[in-house]
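So that we are looking at the same thing, I have put the structure below in structure tokens.
Omission of a single protein chain aside, the complex is shown with its protein chains in their original locations.
Chain nomenclature is as follows: A and B, assigned in order of appearance, with residue numbering initiated at 1 for each chain independently.
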Amino acid sequence: MASVQGALLDLKRLDRLAGGDTPLHRLDPRAKVLATLVFIVCVVSFGRYEISALIPFFIFPVCLVSSGRLPARYLAAKVALVAPFAIAVGICNPLFDRTVLLHLGPLDVTGGWVSFASIVVRTALTVAAALVLTALTGFASICRALVSLGMPRTFAMQLLFLYRYLFVLAEEGGRAARARELRSFGRTGRGLASYASLLGHLLLRTWQRAERMHMAMLARGYAGTFPAAQHGSFGAREFLFVLFWSALCIILRLYNGAEILGTLVTGYLP
Amino acid sequence: MHMADALLSPAVGATMWAVSAGGVALTSARLCRERDDRLAPLMGVLGGFLFAAQMINFSIPGTGSSGHLTGGLLLAILLGPSAAFLTVASVLVVQAFFFADGGLLALGCNIFNLGVIPALLVYPLCYLRLIGPAPGPRREAAVTMSCALVAMQLGALCVVLETAASGISVLPLDKFLFLMQPIHLAIGLVEGAVTLAVVSFLRKARPELLGRGERARAASGRLALAGVLICALLVAGGLSRFASEKPDGLEWSVAKASGAPSLAERRFGLPAWLGALQKRTAWFPEYQAPAPAAVTQTGTASGKGSGVPGVVGTVVTVVLVVGAAALLRRGNRESATPEA
Partner (left out) sequence: MSHHILEIDHLRHVYPDGTEALREVSFSVRHGESVAVIGANGAGKSTLLAHLNGHLLPDAGEVRIGHVPVDRTNLNEARRTVGMVFQDPDDQLFMPTVYEDVAFGPMNLGLSGTELKNCVAEALRRVDAEHLAGKAPYHLSAGEKRRVAIATVLSMSPDILVMDEPTNGLDPYARRQLIGLLKEFHHSKIITSHDLDMVLEVCERTVVLSKGVVRADGPTLEIFRDEALLRECRLEKPLSMQGCPVCGPKGR
């Protein structure tokens, strides 16, 4: 995460997207969570050297982005930015795996390059699916969906609280960090000692805030438990949505769509 | 050191998910029983604090690179293990959804590496044992530093093991270890120093706030036991993998445990169908041989330009996907009721 402010703006933007009003946004969040999980499991279940069979899977994020009217370019940029760890580890593959797997005309492609490309494609697919899910559903709804899928209520409440105060605290932390930067002129001021005392003060303020919040909650009748929220309905539309995408993912998992297409095309060519 | 979806096999991802979900269920139930109504807002904002703290960097002396706090141990000291674990887990969930840090399948791994290890293992097993009832400043410093180090090393080790067990990356185990452990030595030292500094700051400013973690000491025995059990199971699973010649240790140990031939060898009805499905899908990426599709391609390599159908197919698919997107977009613009 580069700068606090930038990360925060990003977060808010993604959160706003969930306020959209398309049939996809209105779909019960459980359906979207389930479909995304099936999708991700299918994608990562491919062998290390698979690329072509992964490509048809792009249909899932692409369809959701278009019919959910999400800003494709923005999401693509986000996908490109993340997952440096996977890429960093993946780039080692070409160094260690030099068996030649493919001949593309004069070009010999080693297993390492193939598996590296596969890692890149996987990253793009899984990251895109997660971001699209968030942008179509919103964090609070995802939490609720997870509760009705079996997540403990205590943890759901923790997630919602965290999400609410993320913005407040990140802003506070950002201000503190900026103040330190302004007075340290890029020198020793950014070392460990000032970092620790900055965190200490931030922690203290955080704690005081928790006490005030507790007071506010008590003032409104809080007695240790949260009232249960009402659920949406998991109707025929939701069922069809999950069925359609799960079936498609599983079919694409079993049959390499790209290769079948390719054979068809090349079969007709001389 | 967030683990990523792209490096995981479903078997490893699902195992770690199960372990972490178990941890969440266990600690949630425990907090529910404790009924401390101050804890809910406190955990929430401390999660936000951790999030903010992770976005503020400091420079590591002498290297020019920078680091940040992961905070598992710090929160365990402040809140006790259960609350700390849930707080760290919640931060990781938000990061997975909004920054795609790691990803959804890798969430299980990340919660284990950064949450279970410091809060449910290192804190009750090392920190509480070593720190004693009334530690002097030296002892506290030594214990905090070493525990932070241990937690970080274990976390890095788990990342390596999870990656190796998944088999998507071909980085040899020893080289990967050699890469990860020293880096995390430095990070662990810094983590320890920051944890120590923040705790002593708080002790000076508001000593009464530190009582919560101390009260939790008494109750953390059983948690630690559960943690040890989980780890023993995992290690056993991992070891059997490397001990066996078969690429997939999990399947191997399942077959042994059930005393039956592997599912795929039964011939009738649903099991047969499942077996066929399993063969076809190859859930566990093979270690030695390339995937079947690639093999057949190299097998016929002497004939027509091999791999051509794959490449052509990929291009055609991309064109189709982009076309579908454009159509959907247009449909969207014309009528306000698109259907996916």
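As a convention for this text, contacts are C-beta pairs under 8 Å (C-beta built on N, C-alpha and C of every residue); 3 or more make two chains touch, one makes a residue touch a chain.
What you see is a predicted model, and the numbers here were worked out from it, not measured in a lab.
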| item | value |
| --- | --- |
| Among A:Y74, A:F96 or A:F167, the residue in touch with the chain that has been omitted | A:F167 |
| Sole contact to the chain not displayed, among A:L37, A:A76, A:V109 or A:A140 | A:A140 |
| Where the missing chain touches subunit A, by residue | 12, 15-16, 19, 139-140, 160-161, 163-165, 167-168, 209, 212-213, 215-223, 227, 229 |
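Criterion: only the chains that are shown with their structure count from here on.
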| item | value |
| --- | --- |
| Chain centre separation (subunit A, subunit B; CA means) in Å | 15 |
| Footprint of subunit A on subunit B - complex, ascending | 1-10, 13-14, 24-25, 28-29, 31-32, 35, 37-38, 40-49, 51-56, 58-59, 61, 69, 86-87, 89-91, 93-94, 96-101, 103-105, 163, 167-172, 175-176, 190, 193-194, 197-198, 201-202, 205-206, 209, 277, 280-283, 285-286, 290-294, 297-298, 301, 305-314, 316-318, 320-322, 324-326, 328-329, 331-332, 337-340 |
